[in-house]
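Below is a slice of the complex: some chains, not all, each in place.
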Amino acid sequence: MASLHQLNAQHKLANCLKLLAKTDSLVLIEAAVALAVQADFLQQLPQGVSVFALSSDLQARGLLNNCSPAIQPLSDAEWVAASLEADRVCSW
Amino acid sequence: MKASNSFDLLVVFTQPPLTASLAKEGLDLSLVNSTFEQQTGLIFLGAGVLQLHPNQQPDILALKGTQAMLQALGLYDINQLFVDEQALLDYSLTTADLLLPTESCNPLQLQKLLATSRNVLTF
Amino acid sequence: MKTKTFVLNVTGAPYASLAPLSALRFAKAALATGHKIQRVFFYQEGVTLANGLSCPPQDEINLTKEWQKLAAEHQLELAVCVAAALKRGIIDAKEAARYGLEQHNLAEGFVLTGLGQLVDGMANADRTVTFNS
């Protein structure tokens, strides 16, 4: 019963981490894609969490090429698919 | 513990009292949810635990606050309130200090609540 | 692939947030991949998208119009929480009359409705996705 956590602002990360189980996934959207290029972001997450970031949001901010290889860019269609693969979406 | 229960909707409060009308709109939704006979669970996360802090006097600011709505939760059969154990520590609180009876949960228990609920909304 | 139904809950305002834009992208992608949008619900600050008097600069996207266009093409329901809307000065002609106001501003294609429509949507859709500010 895994959740997809949808994070849209960096400052909401602390609360998101409290509910983020190691079997959950995380998708960075809007301005939160800035986390994808932040040095110490990934080490804050529990081991095993799949991390995605919306491709268009990365590209719009010039961050697509700087994105960590551990973070998978998603097209909008893949975003929709990810929301259905999880059992629920938890938007922060 | 109750944290193994399954809810139709989990409502998560993350902000201290009188932060915009967030908490009020989250409680409005919880009450309406209940009238549709949907099981509702409430989590008070991070600074959200302060929503249950006693002695609030929102009228000092000519604001309405959520005390009356919180008291009404029981009438709507919403009795399952969970609080973030770490947040209680951060704010030097215990469950005995809070406005309503709650269950203190560690991260794994909070995560289990999410994992067993159909929908979730954060406020 | 099996067709799924979505309810979208938009709680962030245009300009103050990207919520109405992200929800629009999600809705378009869901429809393009064969899914259904059962209802789009506007709650909290999200109700301000339904302000029919907004005049963005001509070289900027008009999100109210984009949503109206998508809704017309796909017969989407654009449901606006009436309590949240009245507080924030988003009002249709009928409510305006009831409050003794001479003007109104609810954009065409949006409907004022109760919070029950969100609850009903969440209970029945395959998936609810919220777009916050």
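Order of writing sets the chain letters: A, B and C. Residues in each chain are counted from 1.
The rule we apply is simple: a contact is a pair of C-beta atoms (placed from the backbone, for glycine too) under 8 Å apart; a residue touches a chain by one contact, two chains touch by 3 or more.
Everything numeric here is computed off the predicted structure, so don't read it as measured data.
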- request: List, for each labelled chain kind, its number of copies in the complete complex.
  value: A x2, B x2, C x2
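Convention: only the chains that are shown with their structure count from here on.
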Query: Per the centroid of Cα atoms for each chain, what is the distance between subunit A and subunit B, given in Å?
result: 26
Query: Quick one: subunit B and subunit C, Cα centre-to-centre, how many Å?
result: 27
Residues within subunit B bordering two or more other chains: 118-119, 121-122
Field: Touching two or more other chains - residues of subunit C
entry: 128, 130, 132
List of subunit A residues in touch with subunit C within their complex: 6, 8, 29-31, 56, 75-77, 79-81, 83-84, 88-89, 91-92
- prompt: For the complex, which residues does subunit A have touching subunit B?
  reply: 1-3, 12, 14-15, 18-21, 24, 87-88, 90-92
- line: In the complex, the residues of subunit C that touch subunit B are 9, 43-44, 83-84, 87, 114-116, 118-120, 122-123, 128, 130, 132
